[in-house]
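Omission of a single protein chain aside, the complex is shown with its protein chains in their original locations.
So that you can tell them apart, the chains are marked A and B in the order they are listed, and the count of residues begins at 1 in each.
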Amino acid sequence: MKSKVKFLLILSLVMVFVLSSLGVLAQESVRVGTALPITGGLAAYGQDARNGTLLAQKIINEQGGLLNGMELELVNVDTQTQAQVGVDAAQRLVNINGVQAMVGPMSSGVTVPIVESVTGPNQVVQISPSATTPVLTTVEDDGYFFRTAPSDALQGVVAGDFAFDQGFESIAIMYVNNDYGQGLNDAVIDQFEARGGEVTASIAFEADQVSYRSELMNAASDNPDALLLVAYTDDGGITIIRQALQNGFFEEFVFTDGLKSPTIAEGIEDFLEGKYGTAPTSLPGGRGPETFAAMYEEEYGELPPLPYIDSSFDAVFVIALGIEKAGTVDGPAIRDAIREVLDPEGETVNIDEWDKAKELIAAGQTINFEGASGPVIFDEVGDRAGAIGIWQVQDGNIVDVDVVVE
Amino acid sequence: MVLQLLLNGLIYGSIIALGGIGLTLIYGILNFGHFAHGDLMTLGAYLAYLFTVQLALPLPFSFVIAGLLTAATANLLDKILYKKLEGRDSVTIMISAVGAALIIRNLILMSWGPQLKFLERGIEMPLVFFDGLLRITRTQIMILILSVIFVTAVHLFLSKTKLGKAMRAMSDNTALAKITGINTERVIFWTWFMSGILTSSAGIFLAMDTHLIPEMGWNLLLPMFAAVILGGIGNPYGAIVGGLAIGISQEISTMFIAASYKPAVAFAIMILMLLVKPSGLMGKKV
Partner (left out) sequence: MTISGLLSYLIFFLTFAGIYAIMALGLNMQRGFAGLFNIGIAGFWAVGAYTAAILTKSPSPNHLGGFNTPIIISLLAAGIFSAILAFLIGIPTLRLREDYLGISTIGIAEIIRLIFTNEAWLSYGVRGISSIPKPFRDIFGQYYNLSFLALVLIVIAIFYYLSEKGIKSPWGRVLRAIREDEEVAKASGKNVFRYRMEALVFGAFMMGVGGALYAHFTGFISPEAFMPMQTTFIVWIMLIIGGSANNFGVLIGAVITWGIWTGTETITSMLPAQYVTQAAAFRVILIGVFLEIILLNMPDGLFPERKFKA
């Protein structure tokens, strides 16, 4: 019995320690949450996107912080690219860390439930740097949701056009079974068929399967000219590409933003040489992209050819602008302030000019923020005006070759 | 299409069968379902990855070393866990096996990360037969040949050697085997050893045919159990037949039901078997 008492005692001590260690971390700072995938299907993007957010934090804090000199503190939770984990993590951010604004998550499949179940009902401002599904345009968010990546309604049109212009008369689509995949799939079908092409098969697949041969067999059954693949690299995309080649199902591909990473071509450079893909990219205008690349290189080394690092930076910056304008850390106030302060007609602020932004806000002026991913302009539902880039596999690397503006 | 599915099923079935032999022998001899068996399979595959890809050693060499190390791990588990729990009810032992499974899988996750890994960097183009109706890679042919060799070796071992006969006798009736003076410690050791080698080989085959992920073996655990029950617990020949039957029916099933329900097929077969003849196709009384 004695040992049992001792055991319980030690355990409660451990718990007390854990609880109190939470308290020690608290200090006078403005706390903003980031919910990015550090593990799971989008881990490759999430880790670099996190660097983007940290860079914004650094700029802001170096130039005097916000709300009269308070530091900006970013609390990150890992969504594991899974909806359930993401919702739980966002719940913790809101309920325990008490954040009133957050950046993330990356995938649409995680973003939609967080908007509907956590940030919407709790009146917390949320900016996703990369959730692109058209569903988010119409989601009931009470105006609390914004995104710094353009909707896939646009990418789908560009990808559909591009596939047709490549000379493919018929394509099969395989898409990851979530909001991102579904949304892009629908948009591509509409556009490709409107141009007169034929979509012979449109097949949803589940992440992390051992083999995709059965799905590929179905996709290839009507002998389409190419496979348009909507997937993430780490949860099936790479396997599908390899098995498609290996089993002779497909030789021609069109990729989308989730596959814009050199890892897709590793070991199979010869087979993928010259293949194209699409991905959202910066709107032309401003010196944001160059400044950002330089700043990133100084801090972390060369800017990887991955999408959404820049838009993650912008998401943090925009939230900071909103908080500064609102003068308080309060969800509804930040929401309204973001809409008030951003204005394409306003005074231009570059990404390394946080102190200028503060002065403008103090003077009651509006701001045209020329972000790392180009000018940040939201429409009335919080969607970002943007552009779609075309990229190509060249010698195993990813190279941007063209930009299509809306 | 049927031809291709049959072939895929045969390869998949061989992998299940190889894992199933060890699982069924452990089941018969030690009287508990070894829930860490799938993760031992994963361990074998990742060890092969370590040696061939990361340390650039020849594949046959890595194959053997990975097998030996997996066998050693299996014996280690027995020594520090299962043997110490002997005499407690079988549910306790099985829960400790589930715990061991989680520990192994997460050690793998910690060491190699969650991303997909491939044993070969490039891809290999298949040989095409019957005007594209059947495609098979050299790797797949090798997997099939090696599986046949392994199964034959297991058969010879179980039927010709003294140790093998003792294994079967113990699996058949542990109490009786003890009375007849079989050195049970020794039999148990070699059972774990053999199971380790076989399951590691199965894992490496799976990795060669597809890719490595930390859940690969765990995903195969249920099909393996289904194969064991189908063939009759404790009967290695039953496990081989069961494994092939499960593998082939899973692949063929994709002609009739959505491919995403493939994992459910093994389970459905298992439940049917339990309802009709719980002792399995070739099993002893339960």
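One rule holds in what follows: a contact is a pair of C-beta atoms (placed from the backbone, for glycine too) under 8 Å apart; a residue touches a chain by one contact, two chains touch by 3 or more.
Here the structure is a predicted model, which means the values were calculated and not measured.
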| field | Residue, one of A:Val30, A:Leu55, A:Val77 or A:Leu360, that touches the chain absent here | value | A:Val77
| Contact partner of the left-out chain, one of B:Phe32, B:Phe51, B:Trp190 or B:Tyr237 | B:Phe32
| request: From the listed residues B:Leu6, B:Leu85 or B:Ala169, report the one that touches the chain absent from this view. | output: B:Leu85
| request: Touching the hidden chain in the full complex, which residues of chain B are there? Just list them. | output: 32-33, 81, 84-85, 88-92, 94-96, 98-103, 106-107, 109-110, 113-114, 218, 222, 225-226, 229, 258, 260-261, 263-264, 267, 270-271, 274-275, 278, 286
| said: List every residue of chain A that touches the chain not included in the displayed model. | reply: 4, 7-8, 11, 14-15, 18-19, 21-23, 25-26, 38-39, 43, 47, 50, 76-78, 82-85, 87-88, 91-92, 95-96, 98, 109, 112-113, 116-118, 121, 177-179, 182, 206-207
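Throughout what follows, only the chains that are shown with their structure count from here on.
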| remark: Note: chain B sits from chain A at a C-alpha centroid distance in Å of 40
| query | Where on chain A is chain B touching in the complex? | reply | 39-40, 43, 206, 208, 210-211, 213-215, 217-218, 234, 238-239, 242-243, 245-248, 266-268, 271
| field | Of all residues in chain B, those that touch chain A in their complex | value | 1, 4, 8, 114-116, 118, 120-126, 128, 132, 135, 137, 206, 210-211, 213, 215-216, 219, 251, 254, 259-260, 262
